[in-house]
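The structure appears right after this line, and notes come after that.
Yeah, one chain of the complex is gone here, protein chain that is, but the others are all in their spots.
Take a look at chain A:
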Amino acid sequence: MGDTAFRSRRRLVLGVAASDAHAVANRLIHLMLVQQGFRPHNLGVCTPLAEFADAAADLDAAAVIVGSVNGHAVEDLRGLPDLRRMGRLRCPVVFGGRPSIDAAGHPAARARLRDLGVDHVLDRPEELPAVLDSILSAALTHA
């Protein structure tokens, strides 16, 4: 598996989007990340994007991980371009969960999320470690 000590060198900010109260995946992902050697700071459910940005700045986090399954991801991440423009959110943003309210809406919602500036749009928690590893190693080599 190689050396994963670098996973603990920088913090990650984890949470669920502003209008979404689904807690189970968030709790399990938090657990999984800790078990795999990452250092997530979990903001939990119903977290406005600005709070992700503030926490990322405070902790000098390497990435922000936003989950959403209630179908409102696009609306809840609507403020991302503004936060980027103001320089309030500089690190990569990873999205995971259900982008839309039904399967038919997922492709368009994924595209919208990318347009808003989300760097990685994921479906499953198992995809997270590899994506986070690449973000962390890039951040550490540039540090």
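Criterion: a residue touches a chain if its C-beta (ideal position, glycine included) is under 8 Å from a C-beta of that chain, and two chains touch if they have at least 3 such contacts; residues count from 1.
Heads up, the rule we're going with is that contacts and distances are computed from a predicted model.
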item	value
Complex member absent from the view - protein name from UniProt, among "Xanthine dehydrogenase", "Glutamate mutase subunit E", "Catalase-related peroxidase" or "ChsH2 rubredoxin-like zinc ribbon domain-containing protein"	"Glutamate mutase subunit E"
Touch with the omitted chain, as defined above, among A:R7, A:H72 or A:R110	A:H72
Positions on chain A where the hidden chain makes contact	18-24, 27-28, 31, 35, 44-47, 70-72, 74-75, 98, 100-105, 109
